[in-house]
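Everything below concerns the one structure shown next.
The complex appears here without one of its protein chains, the remainder shown in place.
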Amino acid sequence: MIDLILEVLSWISIIGGIFFMMVGTIGIVRMPDVYTRLHAAGMTDTMGAGLLLLGMCFQAGLTLVLVRLVLIYAFLLFTSPISTHALASAALSGGVEPYTVPADRSGKLNSLNGEQNS
Amino acid sequence: MLRAFGLGAILFIFWLLLSGHYTPMLIGFGLGSCGLIVYLAMRMDVVDHEGVPLQLGGRFWMYFPWLMKEIFIANVNVARVILNPRLPISPVVTHFKASQKSDLGKTIYANSITLTPGTITTNIQGQDLEIHALTLKDIDGREEDEMDHRVSWVESGSRGNS
Partner (left out) sequence: MFVAATVGVLASMSLAMTRALMGPTVYDRVLAVNTFGTKTVLLIAVLGFLTERPEFLDLAIVYALINFIGTIAVLKFFEYRDLGWTRHPEADAE
């Protein structure tokens, strides 16, 4: 019974991880400039990798394999913000201008967000 | 000196977990390599409150589950933005004030902001953080204020002990 529950949890996690990874990569292709693409890339590093490795943790059980999976995720969590920050500041000092929404569209979006917040 | 011993102990536990071979000779090699690395780290002068932040202790691990919850919520929000056919983004660059005293606390805060999808720290000058946000909703300030308080709480463990 426990085995079955672990199996189901593991496949839910792995499918969720693949989903978030695909969405993050679609974001990298769709987004208009390098800074907005960084947000999408962050999804792959945190949620995609996290859920995928969590699913594999359920498969591994309490062994040394589990420790290695946790270590891989710890490395990813420690290194991902550093490389993101390095990339953003390198792009800023390299003179890449952040993309801003054209005026007419951003006005519409501001009102939309305002309605959601209130 | 306490930090050096702590670093050596952590490295040796790390070695034991990665190795999986427990014969006296191999454990001896493991101890020797851990000692060598601690010696090199002391020569490089990185065994201090920033290189081996033992003073944070358990407080960081009490902050961590909350951070993971925030990361999950932010991920779902960014996924909805990306999958929306109209791609409703409104990128902005704003500034936040960090209330942490030490560089270590500011680094934890800035990296927590970067780990949460939708916001990226691009620059830190003094107490001023430059944030690039994907949508205006991402920087309404509530999560960031709470994160700021919690990171200050994590950091205050270091001031109380040392």
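Some points to look at:
Letters A and B mark the chains in the order given here, with residues in each chain numbered from 1 onward.
Here is the rule we use: a contact is a pair of C-beta atoms (placed from the backbone, for glycine too) under 8 Å apart; a residue touches a chain by one contact, two chains touch by 3 or more.
Because the structure is a prediction, the values reported are computed rather than measured.
Considering the whole complex, the hidden chain is in touch with A. As for the chain not pictured, it touches chain A at residues 11, 14, 18, 21-22, 24-26, 28-29, 34, 37-38, 41, 44-45, 48-49, 52-53, 55-56, 59-60, 64-65, 68-69, 71-72, 75-76, 79-80, 82-83, 86-87, 90-91, 93-94, 96.
Following the convention adopted for this analysis, only the chains that are shown with their structure count from here on.
Centre-to-centre, using mean CA coordinates, chain A is 17 Å away from chain B.
The touching residues of chain B, counted against chain A in their complex, run 17-18, 20, 71-72, 75, 78-79, 82-83, 87-93, 110-111, 114-123, 132, 134-137, 140. Here chain A touches chain B in the complex through residues 20, 23-24, 26-27, 30-33, 35-36, 38-40, 42-43, 46-47, 64, 67-68, 71, 77, 80-82, 84-85, 88-89, 92, 98-101, 106, 109-110, 112-113, 116-117, going by the rule given at the top.
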